[in-house]
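Working notes for the structure below.
Complex shown without one protein chain; remaining protein chains in place.
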Amino acid sequence: MHRTGELYEQYRTMEQQRETASLGMWIFLSTEVLFFGGLFMTYTLNRSTYPDIFSEASKTIKLSWGAINTVVLIGSSLTMAMAVWASQAGRKKALTWFLIATLVLGTVFLGIKSIEYHDKYVEHHIPGWNFQFEPGADAATNAHTQLFFSLYFGMTGLHALHMIIGAGLLIWLVKESVKGRFTPEYNTPVENIGLYWHFVDIVWIFLFPLLYLIDRH
Amino acid sequence: MQSEIPLYPEQASNFAANVDALMVYITLICVFFAVAVTAAIIFFFFKYRRKDPAEVGVPIHGDMRLETAWIAVPLFLALTMFGWGAVVYVDYRRAPLDTLDIYVIGKQWMWKVQQPTGLREINELHVPVGRDVKLILASEDVIHDFSVPAFRVKMDVVPGHYNTMWFRPTKAGRYHFFCQQYCGTNHAIMGGWVTVMEPTEYSAWLSGSSDASANPIVAGEKLFVEKACTTCHLSNGTGRAPSLNGLYGGNVLLADGSTVTADDAYVRESILNPQAKIVAGYQPLMPSFQGQLTEEQIIDLTSYIKSLQSQPAPAKGGGVAPSMGKK
Amino acid sequence: MSTTPAAVNQMPREHYLNATYGIRSWLLTTDHKRIALLYLASVTFFFFIGGAFATMIRIHLLTPKGLLVTPETYNKLFTMHGVAMIFFFLIPSIPAVLGNFLLPIMIGAKDLAFPKINLLSWYIYLVGGCFVLYSFSTGGLDTGWTFYTPLSSVYSNSAVTPAVLGVFINGFSSILTGLNFIVTVHTMRAPGMTWFRLPLFVWAQYATSIIFILGTPVIAITLLLAGMERMFHLGFFNPQLGGDPILFQHLFWFYSHPAVYIMILPAMGVISEIIPTFARKPIFGYSFIAGSSIAIAVIGFFVWAHHMFLTGESTYAALTFSLLSYLVAIPSAVKVFNWASTLYKGSISYDTPMLYALGFIGLFLIGGLTGLFLACLGLDIHLHDTYFVIAHFHYIMVGGAVMGYVGGLHYWWPKITGKLYPEFLARVAAVTLFLGFNLTFFPQFILGYLGMPRRYASYPPEFQVLNVMSTAGASILALGYLLPMIYLTWSMRYGAVAGPNPWPATGLEWQTASPPLTENFDVTPEVTWEPYDFDNRPDLGLDVKGAPSLAHGTD
Partner (left out) sequence: MSEHHIVSPKIYFTIFGILMICTFLTVAAAEVDLNRYFSGLNIIVALTIAVFKASLVVLFFMHGKYSPKRTQLVIIASVFWLAIMLFMTMSDYVTRPWS
């Protein structure tokens, strides 16, 4: 992709180049907020229309998996933050290991997610595909619970897609970091992918209570 | 030539004159500004024509007083437009109390109308002159829009809930109505005629063409039994669900302590999404009938429930609170 | 070009057009100027597709029963006209063509902040465009450009899915362009180019980019949901499965109302450049014009539900949105007043871009003022979804945005190609467009008030006279668009050499060669002057009187 610390021709200084990249990433994340926002809006309206159905449907997803995944993902955010620190402090070995740790935790998250998806598949909770909330459920219950599961799969699916992209970026970072490309002067990719990774974490911080924690009492 | 192009449609309802007056008001303000700005531009255009290729203009950078003025004055005028428009709109959205209620169902690509007596029409709507008419609008499929230009009224017909609109016809005659929200292939021919009649003619027409076989109350009662509503909604109030006697038009006390008026929208919601408003003293047992009833059947059921309005409400009415004194 | 000094102009020896050759040098370019030309070609393509549909629509409506096609086909025609014109012509037109070309030069940068992303956004546009063309050619699209559910997600039998995906994909092109512009304006300005020295065109692009990045993602996800609903029979917006069709409209207009400002704001920016140049004086109320662009972009996000006054939206919400809609009218009015005042005591020439600018003001005035009718709750009951709405938004989008775009193309054509277009023909085209446009769309205001609904393949016979007038106007309009197409293409080869600053104008883009070098400037310029300040620019070779002219101005 790029050579270490090269100054691109459109910039005047390295400083300008770094600030530009950082601002670009933040603005990209702000578009992501609004992108997920449409889903959150749909969720808000539907939950306020069918509060009881949403709570009933939510209880069929396993709280333990969601809670574990929350811990795993926040853990990966910590290792990512540490990776940024390592790159700033010039600790090349530590950087590689923190990146690998992040990647591993991300993969664990996706693994758990796929177990959850598989459970839903077994329970006929995949929207639009032999959906049956519970044996004998009437058409309306099926339709309304399907709304919940459409949003569940839509939101967690889009989130998982972001995780997969993030994992791809991490693999590239690990590769570059092994080559020793990142220095205290040049670590923009680590910082920017870090920002992205934390953003994905934040999305999950909201998805967890909204999807898993409806009236668990 | 000029007589062929009128500038506004006939004024045939209580809203028409008011909407037209509003139109004239805004038009006058807009024409004033459009003419003033255009005249200024044309005047400057000729007056300050470049006379020498190397000539430059006079460097004027702005004027705070002018800026303030042309923010404040348009803002004030805009607010008057908003205010007047709001008054008309609020009046239009809030139907008077005693109205003639007519159901209108939009369907790709026809309009079904049901008069209060149960008389049905297709792509025709008969109304009496001088009476407040409320249309209760439902759609079987996509979004439609019921629009009568001569009355200056329209309202979207949205599947999934009732919209209502009202007007008071002021002039007998026949007027176009249109579907005004694009609804698919034959959208352009999904229209018909509103016939405004003298009240006596209207009642004669109603009784003259009544058709007992299509009586919605009978159809509703039949559905009420077919869908097993009778198992719970016992008329003496001892069932698992509240009695529907005397329900329509009254106030219902809900489990969360609030009250609602039992109107068409409430009845419809209670059939399709029963969990939304639980009557005080009852369990949320009722299944939803969403997807199992057409809008027409729901209207039949509503008509039947309406016909129970005159029946005495049982003593153990649960949520039904027809008068203030009873608990 | 009577104003050009008599010096003999020559094309620069090396410039961005002849720096490299071959198809690869264009398709893999990261030069913002070349990317702008790629966009120019592709948006022109979609403009002619959309224009062809428009022509057929107008011919069809000559007779009440419809002259040309079946109702089914008619519905496809107006839908595809809308989708092609809005998503693939109007939205990218000024930002992606003129903005791409000019923004870096105007602020004294070598390129945009992210040149590769800029190229990527053109490719994304192409992919989105291919999806939409695929939809058009395999069954067409008949949902209306608004894709209202449940018609689009359940009932339509046309090729909705590829079209929705195409618009979804195209959204990312807008997002990346907006991102690029905002970052560029923040970080790439030349020394001395402070925020209040930025050309007003840059302010307008900045405001537009705010909408790009904060609005576009919402329509992207919304159309994705509608597409999923159609493909997998989900129920987000389908009442039969418990969803709410009005929610789609909220989400759709959350972007699509601000999208109207995406179309008009850049055109306003173009006009704010043209007027001071041809009046040869500083623009009146610079900070108010700049500020009003930002105000429109921000307030524009608070008004969307005025498209929904009659959907059963709550009275309270209708009142709020109507009031806010009136507020957004004010910054537009401020701009018009400031442009008109700029002409006062100017030295005005009749060059083609100026004709477009003045035409823009006239048409935008009508378009903007008729918006006041539609924002008015009481009147909207009658006017909603009639031809009045059609006329109103065509005055904004065609009378405003397209006039601005074509005017801007003429104004910067010498910079883009290094050649001058034939002035006489260009003036003829400008006047033809203005007249043809008014004849096409003014009758539609009356049609609307008479109650003729939009999107009708056939109509009651009493509406025919006005429809015939409209169609007659449309044929003049079509001719008006063909003319520039022909002479602009001709001028690329045969036009007179323009020289770096033919008008002359004050912006940085006129300080470099026409056409510019690949890296825009030999040396990074340093800005020491205020914008549109003809009096302190001896380098322009004008008859500057200096202080005495100021005294002259106050008498």
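Note that the chains take the letters A, B and C in the order they are written out, and that residue 1 is the start of every chain.
Everything below uses one rule, namely that a contact is a pair of C-beta atoms (placed from the backbone, for glycine too) under 8 Å apart; a residue touches a chain by one contact, two chains touch by 3 or more.
Predicted model, so just to flag it, every value in this text is computed and none were measured.
Set against the missing chain, the residues C:314, C:489 or C:524 yield one that touches it, C:314. Between the chain not shown and the residues C:301, C:373, C:463 or C:503, the one that touches is C:301. One chain of the complex is left out; on subunit C, the residues touching it are 186, 214, 218, 246-247, 250-251, 254, 301-302, 304-305, 312-317, 320.
In the full complex, the hidden chain is touched by subunit A at residues 15, 18-19, 22-23, 26-27, 29-31, 33-34, 37-38, 40-41, 44-45, 48, 63, 67, 70-71, 74-75, 77-78, 80-82, 85, 88-89, 184, 194-195, 198-199, 201-202, 205-206, 208-210, 213-217.
The criterion applied here is as follows: only the chains that are shown with their structure count from here on.
Central chain by Cα centroid: C, whose mean Cα position is closest to the mean of all protein Cα atoms. The chain pair B-C and the chain pair A-B differ in C-beta contact count, and the higher one is B-C. Inter-chain centre distance (subunit B to subunit C, centres taken as mean C-alpha positions): 36 Å.
Rounded to whole angstrom units, the spacing between the C-alpha centres of subunit A and subunit B is 45. Looking at subunit C, residues 240-244 sit in touch with two or more other chains. Among the residues of subunit B, those in touch with two or more other chains are 290-291.
Within the complex formed with subunit A, the residues of subunit C that make contact are 109-115, 175, 179-180, 182-183, 186-188, 213-218, 220-222, 225, 228, 231-236, 240-244, 247, 250-251, 519, 524.
Remark: subunit A residues 9-12, 16, 19-20, 23-24, 27-28, 30-39, 41-42, 45-46, 49-50, 127-129, 140, 143-144, 146-147, 150, 154 touch subunit C in the complex. Remark: subunit B residues 1, 4-9, 15, 18-19, 22-23, 26-27, 29-30, 33-34, 37-38, 40-41, 44-45, 48-63, 66-67, 70-71, 74-75, 78-79, 81-82, 84-90, 92-94, 108, 141-143, 145, 147, 149-150, 152-156, 158-161, 163, 176, 178-189, 290-291 touch subunit C in the complex.
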